[in-house]
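Structure in structure tokens, see below.
A single protein chain has been omitted; all remaining protein chains appear in their positions.
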Amino acid sequence: MTLLSARNVLKGTVKKIEHGVVNSEITIELAGGAEIVSIITKSSTERLGLKEGKKCSAVIKASNVMIATDL
Amino acid sequence: MTLLSARNVLKGTVKKIEHGVVNSEITIELAGGAEIVSIITKSSTERLGLKEGKKCSAVIKASNVMIATDL
Amino acid sequence: MTLLSARNVLKGTVKKIEHGVVNSEITIELAGGAEIVSIITKSSTERLGLKEGKKCSAVIKASNVMIATDL
Amino acid sequence: MTLLSARNVLKGTVKKIEHGVVNSEITIELAGGAEIVSIITKSSTERLGLKEGKKCSAVIKASNVMIATDL
Amino acid sequence: MTLLSARNVLKGTVKKIEHGVVNSEITIELAGGAEIVSIITKSSTERLGLKEGKKCSAVIKASNVMIATDL
Partner (left out) sequence: MTLLSARNVLKGTVKKIEHGVVNSEITIELAGGAEIVSIITKSSTERLGLKEGKKCSAVIKASNVMIATDL
């Protein structure tokens, strides 16, 4: 079983993929309905076989999560 | 109204705060129940007045969201 | 009033915008004359209504600021 | 002469250093008066010989600079 | 089989672990002898069961790799 040091491994489903020239923008719907947008290279999108409806996880280091109040 | 260039501004509520010497670990419960952990400095925790139950947003740049399959 | 956990919120003015296919390169002139370059998506540039002369802030986490000597 | 791929290499002077157990918080005053806070390890602070008044540069990747309006 | 969007997944072996109060500093020896230092939380070090001699991978997004010449 693979383990990652990143604290946030959020299970979800690919909701939408938009391809640019080099990058893809992937919208992931988490359990409960919140959505997270990820930008990865198009080659990684293909290597992972991402497509709408596929199960995946959003991986985010805790130190990359800022907090805002009253936004 | 304040606008941020970051693509992910996820509304939620502070669920838990744990203080280290310098940093705080903040667990945010998003609408729908998913949880995100953030690590910020303890001085920022105080400056923002974070405490359990307070409304806040998790702010994450799309390029800081990696994707994993089959984790 | 919106508060952010990031330590650096530097007030300035948009000095120059260059658009690529997906991203925009924004040059911000800080009070005092120092300049900071930011790369954000073109869609965020539009969403924030950035144009030359507009007031804005550069937001940078302290842990993303490296230090060099004798460069 | 050393060159770095990072777009922002901002010359300044160390204004203040605060040491934690593991990290140091370095305040750099840029030409013109703007200030940037950096968090690096205390061992790097020592390795670079940083102290108040020393010349140094703040190095920041353009993609780590977010933009906010009306903050 | 788990796949990650990060471009750099470098196989190696834990060479040294130093624990701070909150974080651990992990030195990984890559095949061929190059060494990479990682800082992760002590809780992640324990969760992954890291110890000297254990096989692991260093995971680094390509956009987090800067380049310097003549350093």
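Every chain is named by a letter (A, B, C, D and E) in the order it is written, and numbering of its residues begins at 1.
Criterion: a residue touches a chain if its C-beta (ideal position, glycine included) is under 8 Å from a C-beta of that chain, and two chains touch if they have at least 3 such contacts.
Keep in mind that what you see is a predicted model, and the values were worked out from it rather than measured.
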{"item": "Missing chain: touched chains present in the view", "value": "A, C, D, E"}
{"item": "Among E:15, E:42 or E:61, residue touching the chain not depicted", "value": "E:61"}
{"item": "Subunit D, residues in touch with the chain not shown (by the definition above)", "value": "2-7, 38, 40-41, 44-45, 47-48, 59, 62"}
{"item": "Residue ranges of subunit C at the interface with the undisplayed chain", "value": "20-23, 39, 63, 66-71"}
{"item": "Hidden partner chain, residues of subunit E it touches", "value": "2, 4, 6-10, 25-26, 28, 30-34, 36-40, 44, 48-50, 54-69, 71"}
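In the analysis below, only the chains that are shown with their structure count from here on.
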{"item": "Interface composition of copies subunit B and subunit C: same or different, split at half", "value": "same"}
{"item": "Centroid-based (C-alpha) most distant chain relative to subunit E", "value": "C"}
{"item": "C-D compared against B-D, more contacting pairs", "value": "C-D"}
{"item": "Distance between the centres, which are taken as Cα means, of subunit D and subunit C, whole angstrom", "value": "16"}
{"item": "Separation of subunit D from subunit E, taking each centre as the mean of its C-alpha atoms, in whole Å", "value": "25"}
{"item": "Multi-partner residues of subunit B (each touching 2 or more other chains)", "value": "2-7, 21-22, 38-41, 44, 48, 59, 61-63, 66-69, 71"}
{"item": "Pairs of chains in contact (touch as defined earlier), listed by label", "value": "A-B, A-C, A-E, B-C, B-D, B-E, C-D, D-E"}
